[in-house]
Structures are given as C-alpha cells and as structure tokens.
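Quick notes on the structure that follows.
One protein chain omitted, others in place.
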Amino acid sequence: MQSFKNDYSEGAHPRILQALLASNLEQEEGYGEDRFTVQAAECLKARMDGADVDIHLFPGGTQTNLTALAAFLRPHEAAVAAGTGHILVHETGAIEATGHKIIAIPSDDGKLRPAQVQAALDAHTDEHMVKPRLVYISNSTEIGTIYRKEELEALSRFCRERGLYLYADGARLGSALCSGENDLTLADMARLTDAFYIGGTKNGALLGEALVIRRAELKADFRFHIKQKGALLAKGRLLGIQFLELFRDDLFFELARHANAMAGRLQSGIAALGCGFLIHSPSNQVFPVLPDAIIRRLELKYAFHVWSRAGADSSAIRLVTSWATREEAVAAFLEDLKAAL
Amino acid sequence: MQSFKNDYSEGAHPRILQALLASNLEQEEGYGEDRFTVQAAECLKARMDGADVDIHLFPGGTQTNLTALAAFLRPHEAAVAAGTGHILVHETGAIEATGHKIIAIPSDDGKLRPAQVQAALDAHTDEHMVKPRLVYISNSTEIGTIYRKEELEALSRFCRERGLYLYADGARLGSALCSGENDLTLADMARLTDAFYIGGTKNGALLGEALVIRRAELKADFRFHIKQKGALLAKGRLLGIQFLELFRDDLFFELARHANAMAGRLQSGIAALGCGFLIHSPSNQVFPVLPDAIIRRLELKYAFHVWSRAGADSSAIRLVTSWATREEAVAAFLEDLKAAL
Amino acid sequence: MQSFKNDYSEGAHPRILQALLASNLEQEEGYGEDRFTVQAAECLKARMDGADVDIHLFPGGTQTNLTALAAFLRPHEAAVAAGTGHILVHETGAIEATGHKIIAIPSDDGKLRPAQVQAALDAHTDEHMVKPRLVYISNSTEIGTIYRKEELEALSRFCRERGLYLYADGARLGSALCSGENDLTLADMARLTDAFYIGGTKNGALLGEALVIRRAELKADFRFHIKQKGALLAKGRLLGIQFLELFRDDLFFELARHANAMAGRLQSGIAALGCGFLIHSPSNQVFPVLPDAIIRRLELKYAFHVWSRAGADSSAIRLVTSWATREEAVAAFLEDLKAAL
Partner (left out) sequence: MQSFKNDYSEGAHPRILQALLASNLEQEEGYGEDRFTVQAAECLKARMDGADVDIHLFPGGTQTNLTALAAFLRPHEAAVAAGTGHILVHETGAIEATGHKIIAIPSDDGKLRPAQVQAALDAHTDEHMVKPRLVYISNSTEIGTIYRKEELEALSRFCRERGLYLYADGARLGSALCSGENDLTLADMARLTDAFYIGGTKNGALLGEALVIRRAELKADFRFHIKQKGALLAKGRLLGIQFLELFRDDLFFELARHANAMAGRLQSGIAALGCGFLIHSPSNQVFPVLPDAIIRRLELKYAFHVWSRAGADSSAIRLVTSWATREEAVAAFLEDLKAAL
C-alpha cells in the first residue's frame, strides 16, 4: 500500500538522521540553549536578511500555534481565521482551551483578504463582544493555495493600520515558498508578518517547527510561555540539530521542491486524464475530483483522504506528496488511475 | 568540561538511533497510530503483568503532567503535592494555566505520606475552597529519594479510601525502580496508582514519556486531550520506535542501572573523602555538601548545579548521572575532589 | 425620551422592593443558605411538579451560562449554538475564556432543530476536533421567537439519543412561557432539558437568574463552581427574596404577560400602519422594518436599537417591552409613527 495521505508518513531525511548520529555523544546544555539551536537560529536569521527576530523551536504545530496565540493575546482578544483554518477545525479547540475565541471567516480559497477581515471588525463593536486582535493565515493553506506577495503585502498593511497582529501558520511553508507560483521569500514572511512559523515536521524533519517573532512587544518573556505549555524539550538539541541541517545549506528548499514536483506531476497527469480538481493548488496537496467507483478501486492500492463530496457520484480526494515521495509511486498511481477510468 | 548537571546532556542511546534509522523510510500512520507505538504499548503492558491500562506516548514530562491533570480534574478540583514537587516549582505554572490549584505540602524528603495528605483534606472543608482530588508524587523524587513498596501501598490505600486519584510522575522512574533500595516493579506502579508515567527522556531516549492510565474513568476520550494540548506528534512513530527499543528487551533497565551505579560510585567515593550529603538519595542524583571554595575549584572542570546553601561557607551541590556517564568521568571527579580537599 | 431599548431600563417591580424592605434587618446565613433562598427554591420546584432538580440563584445571565457550561463540560467538549446565540455573540467570549469552543450553526429563526445539530455532529468525527457535547438554546431566542412543545420534545429526544446535554438560556423565559403561541410550562422545561435558567433581571427583579439542574450527574459539587466563578453573593438573600416574591404567587407570569401585551400592541399597531417585520416574534421583542428617514425621526423621542439593514433605505429596529412599559408610551409611539409615515 502506497500512501498519499500526508507528508509525515516517513521518518526524517537521511541527512538529518546522520546529523543526530554525528553529535549524539556530545554534552550540551538543555532546554534549547545548546549550540546547535543557537546556530540554527543564526542560519535562519541569515535567510531573513538579518531581520531582528527571535526564533524558538517547537516540537509540533498545534503547540506552536497555541503557545504563540496564548502569549500574544490578552484575555478578551480573539483571533480571526478563514473557515478552513487549522486552528479552527483540526486542533481540538486548542486555542479556545487557552481562553480565546476564534472568529471564523468564510473563504472559498482558504485565504484572507483585507475586506474579509474588515467585515469581522465591523461586526465586533463594543465590550459585549470579543475584540479581534490577531489575523491567522496559513501558507500554504489547508487546501493547498498560496499567498502572492502583493496579497500578503496588502493584508500586512491592513493589519498594521488596524492595530492587528498578523500571524502565519507555516506548517507547509516550505512547499508554499517553493511553489512555481510563489514570489515570497522567508525574508518577506519576516517583514510582512508579526510572527510566523516554519514547518519542519512536514518537510523532512522528525519533528520540529521554528517560530519567528518579529514584533518587539511579542518577544518579551517568550520562553516562559514555551515552558508553561510543555513545549520546552529537555533535549532541545534534537530540534536545533535538525533545523541546522535543514538550513545550513538548501536542504529545506530542495525537499520542498521535490514534494512540489511530485504534486505537479500528479496534477498534470490527472488533468491529462480528463479529471477536474476541487481547487487550483500549486503546492504539495492536490484535490482531484473522481467518480466514487474509481475512488473505491484506487483505495485498494493507495491510501489517501476522501476530502469532500463533489456530486451525486463523485468526490474530491486529497493527495499529498513529500520529500520522500518516489517518482515511481506517482507514475504507478497515474497508471492505475488511467486503467480504472 | 564534563557535565553532571543532568541526565539529558547527551542524545539517545545508540540502539535507539539505530532503530530510527532502520525504520526510517517505512510509511506509517500518523499521530501515534503506527505499528511501533502499538507494539511499544504491548511490550509495556507485558511488563505490568498484562494490566488493563491505556498507554499514551508524549514528547515531554511537563506536557504529560499538564495534559493528564487537566483531563483528570474538574474545574474546582486541586492537586496535592510535596513542596518540592516538579509541577509546583519547575513547570512555570503549567497546571495552574489549565485552571487548577496545587496544594503544597511541606515534606523533608520529597515524599508524601497519608497523614500529610489527610492534613490537606482537613484544611479544605467546603465550597469556599478548592477540593483536593489528586495526589501527585514523584518517584524518584526531585531530591533523589524513592518510594518503598509499603509506602506506596499505604498511600494508595489511603487515596482509594478518600476518593483521591494517585498520580506518579516518573520522569526518573527508571532510576527509582533500579535503585538498590527499591522493591517496586512496573506492575506495582500500575497496580497502586491511577496513572503514572515512565520517563524516556532522562533514561536514554531522544525524547518521550509513556503515560499509563489504569483507572477506567480516566481513560475516556484521552486522545482528545493529547491533541488539544499539542502533544499529539504527527510522526508519533518517533516515540513508538524509541519505547519499543527501550522495552522490547531490558535496555531501559540496563541504562538506569548504569546511571545508578555511577551515582553510587560518586556517593561512596565522596563519603570516603569525609564529606556529608544533603539527603540520602539512592538513585541517580547525589547531593554532597562541600565547602564553597572547593565548589568554585570544581566548577572550573565540571558543570553541576549548586543546589542550596548548607552553612556559612558550604553548599549542597547536585550531581546527576545517566546512561551515558563514563566511569572515567566519575573517577576523575573523585580524584579532583580529593586533590582539592 | 422613552426607551424601548431593552427590558432592564427600570429598577424592580415595587413588590420586590417591598419584600427587601420588610426583611432588611433580619439576620440570615450568607452565600445562599438563607431561608428566603430555600423557600424560593421550594416554590420553583412546586411549579415544576416537584421535579428532582437543584436550583441555584445567580446575579446575572452571562455568569449563569459560563458557570454552568464550565462545570458541565470536560476540556475537549464543545457547546453547539445557533449563530444568533447570546453566548456566541454577546458575552465577550465568556465561554471560550473557560476553555470551550462554541460551534455555530446557521439558523434563520434563532432556533435549533435535530437535523441542524446532527450536521454539527457529522462534521466532528475524531480527536482532532472538539467533541460536541452540549446543545445551547434560548427561549425566547435573541430574535424573539419561541419553542413550541413539540419542537422542544424533538430536540430533547434527539439529545438524549446522542448523549448530548440540552441547556436552555431563559433570560427571557417568562416572556416565552407567557406568549400567546406558547404551549410549554416550567415543568416541561425541567422535563425536557438537562438544565435551564429562569431570568429575573429582564422580568421585574433588580437582578437574578435561577439555574435549574435536572440531570443528576451535573449536580455534584455545583456550589464550588458558583464560588469559583465569583457568583456566590455574600448576601445571597438578595436573590432569594426576589425569586420568592416572584414565585410565591403569579407575579413572575403577570409581569411577563404585561410585557407581551405591550409588545403585541406595538406589533399589531405597526402592522396596521402597513409596515413589515424582520421576523415573526410572539414575545416581548418586536422587529419592525422601517424607512431610515422614519427611524431618524423616531430616534428624537424614543430610544431603541437599529438591529440590521433591511434594504437600501430601510432597517429593522428592535423594540423591547417589559413589566414596566406603560400603555401610554406604546400609544404615543404608534401615534408618532403614524404621523411620521
């Protein structure tokens, strides 16, 4: 059974395991104060044109989101997110568990634009309602779309004018920044948001996300929050070594490019067979719409999520590729789909 | 510089890294539903005489504690802990951040006995105060002491009679169970507590703690809580592979025995030099009391914590050993101490 | 300026103030253990055919909602509410501040029906999402509609089959139960819900809401929750005396009938002038749709909320009546509207 269910089905890229092996018996400080973590942060800052940012490494994405939002927001302040936002749908109320409401905004493509956020502001007028304070976006989004630079610039400008924080969930930021349609850089992300995170788990690491905080007022005492939420690993070196390996050269981007290339091949191959898609998604998630009978046939050999009903007899499925997806697996899938149609 | 600061200064035991390498490219289910995690849980249950327990793997100890206590307690219920308890002192208010008070009980040796807990019950009489509901203990404790079987049995019986949950933090459970003075087993831990966790991070794993829930009413929906607190790793295999390697044979216990042996050698060597100790600690933490001038001399070559002031010119220091502590390092430390005295 | 802004613009019904005066110097137990509170609870139970319920008096509605839901739900459980629900919109995230998500369900008339709740259940399938556990309804709703007995019975049956708690916010329950279209009784409310509250503040009291808990498992330790949330008044007699006065005879219902009668007169008078309504609302809130120019004219003499835009040049306004609304005020409003049209 070949899985296209997600981008975390395998372990880590071999270079990462080698880096762990090579440093294994060196004694280091705990809790993220080891030299690998320090170096990883330096590498990351260099990629952001030396921006004055703080960088903290986390074990996972939900924990990054909940720690950051709980630290950034006062009790009456709320986040604003697209209806598809991961924090809104797939984190078991992690943000609400820290006391904060998330205001859902309908969005067809998973992205937010100023007019949509303005509508949320207009609906929250006084102290009987929460105060929208932070705009949460994902790049790439949960449905594979990505932000163009002009879109992020417009949203960033809007947020600054309105006194809103802009926070980007980058669980799949590698895939977004390496998309053929992308014109954003890591430096742009740091410049245009107040904080964002760079996902390692879904791009070759065993685990790990790097939170980048740019706005000065959000930096204070942040390690207290990490510890309080249980995210300060005793062997923080585990995260530092991985991010150092990913960013000391271009490994992070190479892995994302491979994932995107495999997704692109799936997308063009499926299109060539005459099938449509739920949405145009230029990153490592592809959402073809297939007849249900075909889906059942494919499920015998491939693992993937059936995403949503698309018609009386058809559904959209989600195919996810990763740094580890083999060309042969893609080719076989397309062969099997062709045979089934 | 040789560090005796803690038991998480190195990476993982080499067998663990080999196990990660060997399985790295296999595709597995995410979120702890992989076959390694399933097998690890089976191995652990077998060590507990097949007890009817649920086992969940976590990235770290603070997260295990906060997830468990938040899940187990209703909003008005409190935990009871020794004044030295890790949740009370060194977790940045993680438990309070989930809404629960911790009632501190003074304890000279870091352990709790029924009479002490009864005093806390007596002081909490009505709805104007929190309701003590869960007794938190550590084994070994934060100051290296361990529970004898009769002590744990007495506390367990007391808790059941009073309707209290008994929860054991086992960050250093390996060292406790492999102490020369220990007469408890993993099966006893499962039998006598309502839940406890087995620490991997401080006993040879890269990261990971195994929470064991025995009481039926505490098991329901537990994975929701793990996810909500951000502790459900996408690549849960990372934890499963490690615990499987630690428990498929006696590796976990061998590593703890080594740590204890090194601590024992330090303890007897220091005693032979005529120095006293803050407390009798038969596990992998040793607390010798030394003249401050000697401490300053040792700090030039060794890293360790100065724990507490012991007199006008002397302090207790903490020396921690681990699976990775080399005999040569212990011998050198004793040599240097002898030379300094 | 005559206000139709709400049903809490005046103080209390004179009989309530007299009751406070008459008992003022009697010494009583604090914290709701006074004899007035005990008697009030007995009177209320008698109105519910002696149902086996617990009754707790609260200062206000938001506090009742947040205390009840925080007590009833475990950390991963969520409430389900109509998009217009008070807890969702007008309580500044009070429920989320206790850690719980509220799942919003679109509803044209402010009411929930089984199929709508089922859709929410269908969308929440596993531990990556919150678990819907409590259905929150309002009667009357925030837009003046009320539940018919068969509707509440269907919803109640559905909730029991699905293991959901049914909770009714009765801030305006008096008006609902005294509506000309109502066929529910207090006893029905107790029989069909797991908990509900009876609003005093909006029906003649200075302040006060009576929470009724029917389901046994929700009763335990409830006074701890009241105290923890700051809702246990030292002089609890203040609430007891008022509810005793409202329910020792039919005062509560007389006041609601008066409010409804005044609303009915407004509604029929406005309809007779040819104006339409946002929604059919058979309780003490009326939502006529008027030309904006007329609204501006009326605002010179009357206070009311402009509720929502209804067209290019017209809006719905909200007129609320109460036990204190005078017939002359209603007549004057209708005269002035007629003159303005």
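Lettered A, B and C in written order, each chain numbered from 1.
In this text, contacts are C-beta pairs under 8 Å (C-beta built on N, C-alpha and C of every residue); 3 or more make two chains touch, one makes a residue touch a chain.
Remember, predicted model here, so these are calculated numbers, not experimental data.
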{"item": "Residue among A:17, A:44, A:71 or A:205 that touches the chain left out of view", "value": "A:71"}
{"item": "Residue among C:101, C:133, C:202 or C:258 touching the omitted chain", "value": "C:202"}
{"item": "Candidates A:127, A:161 or A:328 - the one touching the absent chain", "value": "A:127"}
{"item": "Absent-chain contact - pick from B:99, B:170, B:208 or B:269", "value": "B:99"}
{"item": "For subunit B, residues in touch with the removed chain", "value": "75-76, 78, 89-93, 96-101, 104, 127-130"}
{"item": "Residues belonging to subunit C that touch the chain removed from view", "value": "1-3, 5-6, 8-12, 14, 17, 20-21, 23-30, 59-67, 91-94, 97, 201-202, 206-207, 224, 227-235, 237-238, 324"}
{"item": "Touching residues on subunit A - with respect to the absent chain", "value": "31, 70-71, 74-76, 98-99, 127-128, 130-131, 221, 223-228, 232"}
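By definition in this document, only the chains that are shown with their structure count from here on.
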{"item": "Separation of mean Cα positions, subunit C and subunit B [Å, integer]", "value": "51"}
{"item": "Mean-CA-position distance for subunit C and subunit A (Å)", "value": "42"}
{"item": "Where subunit A and subunit B are represented by their mean Cα positions, the distance between them in whole Å", "value": "34"}
{"item": "Multi-partner residues of subunit C (each touching 2 or more other chains)", "value": "75-76, 98-99, 127-128, 130"}
